[in-house]
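This part shows chain A:
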Amino acid sequence: MTNKRKTGEVILDLQGISLSFGGVKALTNISFNVREHEIRAIIGPNGAGKSSMLNVINGVYRPQEGQITYRGRQRKDMNTYAAAKSGIARTFQNIALFKGMSVLNNIMTGRNLKMQCNFLMQALYLGSARKEEIAHREKVEEIIDFLEIQHIRKTPVGRLSYGLQKRVELGRALAAEPEILLLDEPMAGMNVEEKQDMSRFILDVNDQLGTTIVLIEHDMGVVMDISDRVVVLDYGKKIGDGTPAEVLANQEVINAYLGVAH
Partner candidate 1 sequence: DDQYIPLLSYRVGPYAAGGSGFYGGVIDYFNLINAKGGLNGVKITWEECETEYNASRGVECYERLKKSQGGASLVEPLSTGIAYGILDRVAEDKIPMTTLGYGRSDAANGKVFPYIFPLITSYWNQAAAMTKYLGDKSGGMDKLKGKKIVHLYHDSAFGKEPIPVLEAQAKQYGFELIKIPVAHPGNEQQSQWLQIRQANPDYVILWGWGVMNAVAIKTAQRNGYSREKMLGVWWAGSEEDAVPAGDAAKGYTSMTFNTPGNYPVLDELRSKVYAAGKGNLSDKTRIGSVYHMRGVTAAILWSEAILKAQEKYGKGKQMTSEQIRWGFENLNVDEARQKALGALGMFPPVKTSCEDHEGSGAVKVQQWTGDKWKAITPNWVVGDKALTRAMLEESSNKYAAEKKITPACLK
Partner candidate 2 sequence: MFYREAGQFKTSYQADNQIFPLRQDRIGVALLLCAAFFAVPLLASDYAFSAIFIPFLIFSLAALGLNILTGYAGQLSLGSAAFMAVGAFASYNFMLRVPGIPILLAFVLGGISAAMVGIAFGLPSLRIRGFYLAAATLATQFFVVWCLTKIQWFTNYSSSGVITAQEIVIMGMSFNTPVKKYLLTLSIVCVMALLAKNMVRSNVGRSWMAVRDMDVAAEVIGFRLMRTKLLAFAVSSFYCGIAGALYAYAYLGTVEPEAYNLDLSFRILFMIIIGGVGSILGSFLGSAFIVLLPVFLNLIAHFLSLPTNIASNLELMVFGALIIFFLIVEPHGLARLWQITKEKLRLWPFPH
């Protein structure tokens, strides 16, 4: 499959990232980059360090070594707030929704950085606060429509099935209108049809909004079909990097991850 969309400059560059927890080496000297507008997949066997990689990118984990260059700015590690502020949003592998809140409110939280009114205005619910609330609500409703979760809009997310929660989580990340979207297994627990919708969806976001996407996924079909470039991790080391086709042909990758090619 050829990629006709234009991918731009490198906006995120990771150099020599190493991360360990006590004795466990989660990541060892990993370098790779992400270009603007591309869909970058990270694959690898369980416990390879994929989720840790995302955690490093948005500052949940601080790597012991390495450098992160994001939009020209070089640093040793990110910090979660700064990452969010500069346009990195993400979803989590173990759903991290706000369980007690409704779907609508969960997605609304995604827009918090865009809200200007201070709490006094919100308490009084004065004109501007109300207007702001409604403006954001409209945006969120668009996302809700897009994800086809209108019927559960007011349901507390704790009551939703696993798959629906995944969708809501994606919605929350999207609501932030991020520049980079980090997705950790967004399609786990979905059936093919739902995965198709989800893929379409990711592609649309990527196409229409130009959002850069970093994606972890175990479904090779999806990865091969929608990603532009793929990084392969194994035991915290990088064992492959390239287009889907290249990676697919890499014997090391086959041994470590894919098993018998299919």
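On how the list was made: all candidates are chains of the complex that A comes from, given by their letters.
Just so we're on the same page, a contact is a pair of C-beta atoms (placed from the backbone, for glycine too) under 8 Å apart; a residue touches a chain by one contact, two chains touch by 3 or more; residues count from 1.
In this text, all values refer to a predicted model and were calculated from it rather than measured experimentally.
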Note to self: Taking the stated C-beta criterion, I'd like to know which one of 1 or 2 contacts chain A in the complex.
What the structure shows: 2
Next item on the list: Report the residues of chain A in contact with candidate 2 in the complex, numbered from low to high.
Entry: 58, 60, 80-81, 83-85, 89-90, 92, 96-101, 105, 108-110, 112-113, 115, 117, 119, 122-125, 129-130, 133-134, 137-138, 141, 172, 176
